[in-house]
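A single protein chain has been omitted from the complex, and every remaining protein chain is retained in its original position.
Per-chain numbering from 1; labels A, B, C and D assigned in written order.
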Amino acid sequence: MPLDVPPAERREFMDNYSSLTGGKGRLMLFAGDQKVEHLNDDFHGEGISEEDGGPEHLFRIADRARIGAFATQFGLVARYAMDHPDVPYIVKLNSKTHLVRTEQAEPLSLQWMEVDQVAELKAENGLRIMGVGYTVYLGSEHEAVMLREAAQLVRRAHRHGLVTILWMYPRGKGVADEKDPHLIAGAAGVGAALGADFVKVNYPRGEDAAERLREAVRAAGRTGLICSGGERMGVEAFLQRLHDQVHISGAVGNATGRNVHQKSLDEAVRFCNAVYAVTVDDATAEEAMRIYRDG
Amino acid sequence: MPLDVPPAERREFMDNYSSLTGGKGRLMLFAGDQKVEHLNDDFHGEGISEEDGGPEHLFRIADRARIGAFATQFGLVARYAMDHPDVPYIVKLNSKTHLVRTEQAEPLSLQWMEVDQVAELKAENGLRIMGVGYTVYLGSEHEAVMLREAAQLVRRAHRHGLVTILWMYPRGKGVADEKDPHLIAGAAGVGAALGADFVKVNYPRGEDAAERLREAVRAAGRTGLICSGGERMGVEAFLQRLHDQVHISGAVGNATGRNVHQKSLDEAVRFCNAVYAVTVDDATAEEAMRIYRDG
Amino acid sequence: MPLDVPPAERREFMDNYSSLTGGKGRLMLFAGDQKVEHLNDDFHGEGISEEDGGPEHLFRIADRARIGAFATQFGLVARYAMDHPDVPYIVKLNSKTHLVRTEQAEPLSLQWMEVDQVAELKAENGLRIMGVGYTVYLGSEHEAVMLREAAQLVRRAHRHGLVTILWMYPRGKGVADEKDPHLIAGAAGVGAALGADFVKVNYPRGEDAAERLREAVRAAGRTGLICSGGERMGVEAFLQRLHDQVHISGAVGNATGRNVHQKSLDEAVRFCNAVYAVTVDDATAEEAMRIYRDG
Amino acid sequence: MPLDVPPAERREFMDNYSSLTGGKGRLMLFAGDQKVEHLNDDFHGEGISEEDGGPEHLFRIADRARIGAFATQFGLVARYAMDHPDVPYIVKLNSKTHLVRTEQAEPLSLQWMEVDQVAELKAENGLRIMGVGYTVYLGSEHEAVMLREAAQLVRRAHRHGLVTILWMYPRGKGVADEKDPHLIAGAAGVGAALGADFVKVNYPRGEDAAERLREAVRAAGRTGLICSGGERMGVEAFLQRLHDQVHISGAVGNATGRNVHQKSLDEAVRFCNAVYAVTVDDATAEEAMRIYRDG
Partner (left out) sequence: MPLDVPPAERREFMDNYSSLTGGKGRLMLFAGDQKVEHLNDDFHGEGISEEDGGPEHLFRIADRARIGAFATQFGLVARYAMDHPDVPYIVKLNSKTHLVRTEQAEPLSLQWMEVDQVAELKAENGLRIMGVGYTVYLGSEHEAVMLREAAQLVRRAHRHGLVTILWMYPRGKGVADEKDPHLIAGAAGVGAALGADFVKVNYPRGEDAAERLREAVRAAGRTGLICSGGERMGVEAFLQRLHDQVHISGAVGNATGRNVHQKSLDEAVRFCNAVYAVTVDDATAEEAMRIYRDG
């Protein structure tokens, strides 16, 4: 229990945390902020289900699948959550498009909404908003602005009993290799210094990635580390990698986006359930594959 | 009904929305913010009616024609609306000139007026202000500033029961083709993530534009998509294209500026009525042409 | 009466407006903000009266001559108005020096004082402050900042019953010709969209300037257009040009600085009286020349 | 009495002003802000008294010598004034180091402390803080920021009855010659437009500097002009130049730093007394030399 959660909100925080993590400290995050981050690239095109073309696909998956939480922007929550009131939400507080490439200008993503506004939306509508998320581009020349916003919002969220997840991504001209395991460990440590409950980091490159991720898990300390799902890949490979993350690396979960929502609703739900089983229920990759196949 | 509209303002929001869209969810927006965006280029010159030289021409059209709303800047509303109290207004909250070209510097358009100030103007004068508008230049190096302003103003407008329209325009060195249908779909999705009630996008280039716009309509989800009127063109072609937007693409309307106000008052009114008939009354292009010709 | 003037201040606004414009809607503005804008260049040197070397020269002229108002910075008003309490003042809210040339960096002039602070100075001292002024450099890469400040201060001034004058000057690398009549018309239209009561623009270049200025007068609509006095010129030519501005172009007045204060007190007063006669009393240039010569 | 001093503070302002200027409108300012402006360059090295190595040397001089006021940063006042409660202080509100040279980047010096915080320090500790100071780098590309801060702090200081001194220094790529007398006059005029009670300017270069400074004295008007002490020079030459500033140029005083504190305590006190005699008591340079020699 972080000490910046005030006494009156500690029960609320604990309930949110426990619900998010299946009572086991493990987080299966369905990441759905790509409509801004990747525009329509993840939602339309070859190999992507037609169903994925509209935003409600995300909410339908979140509604029917076993997940820890579904992370998306405030505006989408405001427009769809009345029909999906049981979904546990994480409101992603900043987002940027990928139109300005790193070669053109250093990345900057500013906070769209205040934590108090999220708390108000939650209270007025009785939504199951469990926490907030934010991306920090470490190594950007604008890093100082994002570090400050992140530090402030972690504290503010805690004052409302909300759980915090920081996307810690090294990016900018000063970053030689975004998937260097040692750099990822550094990013995880910064997330801990910012007081986040969870840090979401890139999965390292390389053969021994699962072993090398341990450095980051240790650096994060009491802050739980989860890995981004990364590029599209086959289900079996995905589930095996996830199992390794939890059982070899010591990660407490994962954040998966494209690998979920580019599937049809039915397949996406089965896939989520498989992912959840590995993440929270300690299922093996094989057991999870059965869930994926058989529902 | 977006959930960030507080319960006490939901009736107000619904009335505004219904009035704007003729009770049918369709929006015919008379866009009149070009005195800043294009300086005097749209109001003076060959092929432009002499009547268009002064700002009141816009208000006279808005007063006499069938429109969903007339969008213009706060200052003009403050100076002309006493003589045109029945016009439904959208206050456009930011504007920039076209003097600084994209090749010179990345586009930035900051919010001129606060939503609360619009609400105050409305309340003190009993004006029919139905909502607010704002332009986001996605892909500009200043995108982060505009995304934040847009997210904030959507919420603030909703708290006053006002409807929101976002002009979502990709622009900047990082944007290869502003009229790429896939990019337009991305822009529409960002508008949805920002919580807008309507997004206004460029009409795509190309032969099969009406079909290709469908991707954007889907990406926008519950956020209504309307297309900008674009360059000057013949009335018949305009009305046919509009009909396609609604009936092939699934757009819920249009935003038309130059094609309206560069005409004389009488012709502009007939033209608006024709556009309204296509947009809201499901008239065919031919039926609309009759309205345009015969009044 | 602009609608952003609240009901309780409408009488105050009307009195200020009427006093400023001689009850006829015509404004003779004595512009005295050059101590910042041009440093000491306008106040010392060949052809400039020795009396012009100190700031009080400006106040003495304003005190003795017929003028609509004297525009200068807050600090000078605070330091001299106790001895010149009958002068009608316009407080110029922003100013910059000309040391950074446009070729070096894009122009930016920020607001020095808040409108509320001006209102406080007025109320505490019973001064005749009738309004406020502000310069916008359209086409500067910093245009967005000045547009926002201008929009905000127009509203805020109106809430105090104060009249607003915007200096609308295209300037920056994106501006090919600051004296292009079509561009001046655009600038006038932006002033109208900002809600200003008066816009001050450059006088166009060229033979048929008086005719060509009409486009700007029309674009300004209900916002009164006044021209800057421009470079030093002979009195007779000045008065004739002014007459043309009013009677050919339709401008409602002028803003004159150097052509006034570089003269000795006595001559400056006679000159102002001549200018006032043309501007407000519909005097001919010849009648005004007699006033200038004979006092 | 500036009109932005509210009635309730006019007595306080007058007392501060009178005390600062020896009841004669003349100001001998002991300038001690160089620990930031010049780092340790002015306090350690050849020809500098060993005593000057620590900050208390400045306070000891200020305590024992005849001065109008001692100008230094808030932090030093907070740490030494308990032992030097009789010193009249001016709190210098901004400072920068000289590490970033003008050729590298345009100068910017931001306000460290708010005027209200100075007033609080004064009230809580019964200190003799008479006013505040601030430097504006005219001609810097950041000039707009400093002009705004200066305008605001002058007004805020006046509302507390505090006297204001602006260091008006042209500096930046756009400034060809910082010691051009005509430019110095311009800077003095800007200080007047900002409402300062005193402006501190560079002493002009050249043979007839004392005569040429008159232009600046006139431009400053009711704002008193004082000259910076400038580079180290011999005592006799210094006192003669100072006499000329007052009696030929019409300056109301001087601001002297290095020429004071680089001397031993005893010599510095005698030197201050000599400077004070010329500045306030109309002593001749010869009379002042006797004071300097004999104590």
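FYI, contacts are C-beta pairs under 8 Å (C-beta built on N, C-alpha and C of every residue); 3 or more make two chains touch, one makes a residue touch a chain.
Just so it is clear, the model here is predicted, and its values are computed rather than measured.
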Per the touch definition above, residue among A:G172, A:P204, A:G229 or A:G257 touching the missing chain: A:G172
Given A:G22, A:P88 or A:G139, the one touching the chain that is not displayed: A:G139
Residues from subunit A at the interface with the omitted partner, ascending: 1-4, 6-7, 138-141, 143-145, 147-148, 151-152, 154-155, 158, 170, 172-175, 182-183, 185-190, 192-196, 215-216, 218-219, 221-223
Residue numbers in subunit D that touch the chain omitted from display: 33, 35-36, 39-41, 43-44, 53-56, 72-82, 95-97, 99-101, 104-105, 108-113, 117, 121, 124-125, 127
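Throughout what follows, only the chains that are shown with their structure count from here on.
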Centre-of-Cα separation between subunit C and subunit A, whole angstrom: 57
Of all residues in subunit A, the ones touching two or more other chains: none
